[in-house]
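On to chain A.
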Amino acid sequence: MTALLELKNLHAYYGKSHVLHGVDLVVNEGEIVSLLGRNGVGRSTTVKAAMGQVDATGSILFKGEEMIGLKAFQIAHKGLGYVPENRDIFPSLTVEQNLILGEKKGRKSRWTLDDMYTMFPRLRERQHTAAGVMSGGEQQMLTLCRTLMGDPDLIMIDEPTEGLAPKIVDLVAEYLNALKNRGISILLVEQKLAIALEISQRVYVMGHGSIVFEGTPADLRANDAIRKEWLEV
Partner candidate 1 sequence: MEFTLITLLNGLSYGLLLFMLSSGLTLIFSMMGVLNFAHASFYMLGAYLAYTISTMFGFWPALILAPLLVGVLGAMVERYGLRSVHKYGHIPELLFTFGLSYVIVELVQLIWGRSTVPYKIPAELDGPLFTLYTTTFPIYRGFMMLIALLMLLAIYLVLTRTRIGLVIQAALTHPDTVEALGHNVPRVLMLVFGGGCALAGLAGVIGGNAFVTEPSMAGTVGSIIFVVVVVGGMGSLVGALMASLLIGVLQTFAVAIDYSFISLLSQFGAQITSMTPGYAVLKLTVSQVAPIMPYLLLVLILIFRPKGLMGTREG
Partner candidate 2 sequence: ENVKVAFIDTLSGAFAPIGQNQLKSYQMFAETANQQKLAGANTLEFVGFDNKGSPQESLTQLKTVIDQGYRYITQGNGSGVALALIDAINKHNERNPGKEIVFLNHAAIDPDLTNSKCSFWHFRFDANSDMKMEALTSFMAKDPSIKKVYIIGQNYAHGQQVTRAAKEYLKRKRPDIQIVGDDLHPIGQVKDFSPYVAKIKASGADTVITGNWGADLALLIKAGKDADLKANFYTYYAGTTGVPTAMGAAGADHVKQVSYWHPNNETFSGKEIVEAYKKKYNDDFYTLATYNIVQMLSKAIKEAKSTDPTKVAFALEGMKFNSLNGEDEMRKADHQLQQPLYIATWSKVDGKTVKYDQENTGYGWKTDQKVDTYIAAQPTSCVMKRPEKS
């Protein structure tokens, strides 16, 4: 297994406030990795930093290349995909236009609009609707598909199941597995422990801006102490 994404001693800042204090994390090819932790510990920040949206120091290696110092759009072109947490759909554009914007110039994608519509038929029904008026859950599906359209090799997903009906949550889990099977690695930030443990090969637990646990889901299930201290109340 080769490491696709490697964060080493990553520090990140919002203006003056120091949020990440040396995060080390690896995602290998063909793997689903979950990043768990309580609200506000810095999971989203980790992902944003990897995407070049937060000031960060340390090292971010993607396919062996250093990402620090690159702009977000450059990083995206290297094949790193990101699904932001609060469903940043483009409200005034239609569903289809949103998807088209996911495509990158000069890069042939293995995904087509049709693939997306087959995955979530609901989107096909609403393809000419302005994305802003779609329901919260529909928007969540759209963001995921939009990122896929850019054909990333690794996709970082921030809380994809928030606001989704339980049944759809299961569906998302299924699709993430399907993606993995097509060779896409996934870094998943998730609140719902059950799902995370179910679909990922390895998990990291984060506390106060650094990684406090690393292991397989089974390890975590077995480790009551960590769960008590860093995940539950």
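Basically, a contact is a pair of C-beta atoms (placed from the backbone, for glycine too) under 8 Å apart; a residue touches a chain by one contact, two chains touch by 3 or more; residues count from 1.
The candidates came about this way: all candidates are chains of the complex that A comes from, given by their letters.
None of these values were measured; they are calculated from a predicted model.
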| item | value |
| --- | --- |
| Chain A in this complex - touching candidate among 1 or 2 | 1 |
| Interface residues, chain A side, partner candidate 1 - complex | 51, 53, 71-73, 75-77, 82, 84, 88-93, 97-98, 100-102, 104-105, 146-147, 150 |
